[in-house]
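Every protein chain of the complex appears in place save one, which is left out.
After this line comes subunit A, so read on.
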Amino acid sequence: MSTKQILKLDNVVKKFPVGDGRYFTALKGINLEIDKGEFAGLVGPSGSGKTTLLNIIGSLDSPTEGKAIVMGQNISELTHKESAKLRNIHIGFIFQVYNLLPVYTVFENVEFALILQNVSASERKKRVMEALEWVGLQDLADKKPDKISGGEGQRVAIARAIVKKPDIMLADEPTANLDAKNAHQIMRIMKKLNEELDTTFLFSTHDEKVMKYLERIITLKDGSIAEDKQVTPQKTLK
């Protein structure tokens, strides 16, 4: 294996209880491997299991059956603390709603991830400003989240996720609330981070604009992988 493996899913099944002892099977035996540096996306209709799958990969949830190995660790076997540590060190999340902590400034929101890692104050300042530069927001460092636009908010969320240089970024519908211009800007920033920092990205999306950037498209249908193909992104996008 020439490239480093980020994650490997082996026949992952997820069932949710729906009352009367019955279950709804959201994932029906998913097999998937993602290597370092990939820029991949889960696509598929609403309810096909994209978010459920991302949650399992992000160790926020665990599979009912099968094995999910992320960064060499079996998700099902992790304690609360260990899974928190896995998220803290290796995984960056970006959400549909950018979910910044409203009482903190842009700078502090990004800084928080590093406080959790016990990074020193001077080192934090350096890295937070660096991350804000990546997303082009160094001038907004002292603003509160309610004083910035939606596109800027999502860029802060990217900075917050990337500041700790995670191995994999999980982005659940990151452009769903953005207009076309902002969506493209976000995707270009993420592609650049993918290229410059060799960060692995896994998206969930049904946004055509996002798909145009992807190098690998994994199509989910009713909790199963219907198609998994490498694609050549259209570099000509403005």
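Just so we're on the same page, contacts are C-beta pairs under 8 Å (C-beta built on N, C-alpha and C of every residue); 3 or more make two chains touch, one makes a residue touch a chain; residues count from 1.
Following the convention adopted for this analysis, contacts and distances are computed from a predicted model.
UniProt records the chain missing from this view under the protein name "FtsX-like permease family protein", selected from "FtsX-like permease family protein", "Fe-S oxidoreductase", "Dihydroorotase" or "Fe-S cluster assembly protein SufD". Of the listed positions A:Ile91, A:Val106, A:Leu193 or A:Ile217, the one in contact with the omitted chain in the full complex is A:Ile91.
Mapped onto subunit A, contacts with the missing chain fall at residues 51, 55, 58, 60-61, 80-81, 83-89, 91, 93, 95-97, 99-101, 103-104, 108, 111-113, 115-116, 160, 172.
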